[in-house]
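The structure is given below, and queries will be raised subsequently.
For this view, one protein chain was removed and the others were kept in their places.
And now, chain A:
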Amino acid sequence: MEPVVQFDHVTKNYGSQVAVDDLNLSIEAGKFVTLLGPSGCGKSTSLRMLGGFEMPTSGRILLSGKDVTRVPPNKRNVNIVFQDYALFPHMNVAKNIAFGLELKGLDNKSIHRRVSELLELVQLQDYANRLPNELSGGQRQRVALMRALAPDPDVLLLDEPLSALDAKLRQQMQIELKAIQEKTGKTFMFVTHDQEEALTMSDTIVVMNNGRIEQMGDPSTLYGRPGSVFVANFIGETNLLRSTVLGAEGNLTALDWNGITIKADQGGLSPKAGEHLYVVLRPESIHCSATEPTSGNRIKGKIRQRVFKGNHTSLAVEVGDGAVLNTLVHPGDVAQLAGDDIWVGWKPETATVIPDRHAHR
């Protein structure tokens, strides 16, 4: 199937600064795709280029197979949900949503039908005559979403739309956004710097850094098998163990970490003995116990810090000389870890190795 959006060698410079660097990206129709990265990584610029508000310095952007690189925003079949919603303050909710429909030249009856249909989708039927400043943050968010969906765009672009909401509402809206995406079957292109948002909603996450794609994949792949130190650090909490390869053992690799021999999944690499690699070990993969585990990687350590987090307690465990592993313990298991001397262990296949880019320089 033809991708609905294609970035074809797109580069955007601001003076000597490169915002987007030779971006190649295809997005399949009907998917929830998230561009994830720190501020200044080029994700918002990419979105604005697709919306028509920025012109690429070079390269082409295709929308449903047509080259739209030089097409002005009002002639492209994409709509944006802006970060601060940009609702028209002098128009009520219904008028805001109808704006794009009127400009499409629809007759009043169809406009009315479409508006009430959309209001129903987000349960705002009773708010049609309210002005934007008479709505709560979450309601404004929904109106902005419906206004952008109303003209039936090929792709809906969302520019960090949840960042203005408080934590609780943000989680609610994540679920609602995903539900609306599934219900409407629209292609959503979502931009965020919040890895949790990306993991919750996306079919595909595109991690960007310095104007380039760092890694692209579905959430569980990115979380479980990060392709680089940057991705491992950016998505979720992680322990990065810089280790030296000792040799392969089947699918596993034996490594030396601070004088301790550990095993980890090869993660698609074929490590050679003596090579420096990072082992990615998620806190929740580590099991803590008072007695020595019988199998897998195991190290004796001392608890240096306990932080109560409600549904879990996170521990900083010192192992060997100065090295610290961050891990977490569920409430039921805290009691047996009264003393500071504990064992930490993990199954070798839950840890994976990633290349150490700096070693090659």
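As a convention for this text, contacts are C-beta pairs under 8 Å (C-beta built on N, C-alpha and C of every residue); 3 or more make two chains touch, one makes a residue touch a chain; residues count from 1.
Everything that follows uses one rule, which is that contacts and distances are computed from a predicted model.
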Record-based protein name (UniProt) of the chain missing from this complex, from "Chemotaxis protein CheA", "ABC transporter permease", "Glutamyl-tRNA(Gln) amidotransferase subunit A" or "High-affinity zinc uptake system membrane protein ZnuB": "ABC transporter permease"
Residue among A:Gly42, A:Gly100 or A:Gly301 touching the omitted chain: A:Gly100
Among A:Gly37, A:Pro56, A:Gly138 or A:Pro151, residue touching the chain not depicted: A:Pro151
Residues from chain A at the interface with the omitted partner, ascending: 51-53, 72-74, 78-80, 82-84, 86-90, 99-100, 103-104, 131, 133, 147-148, 151
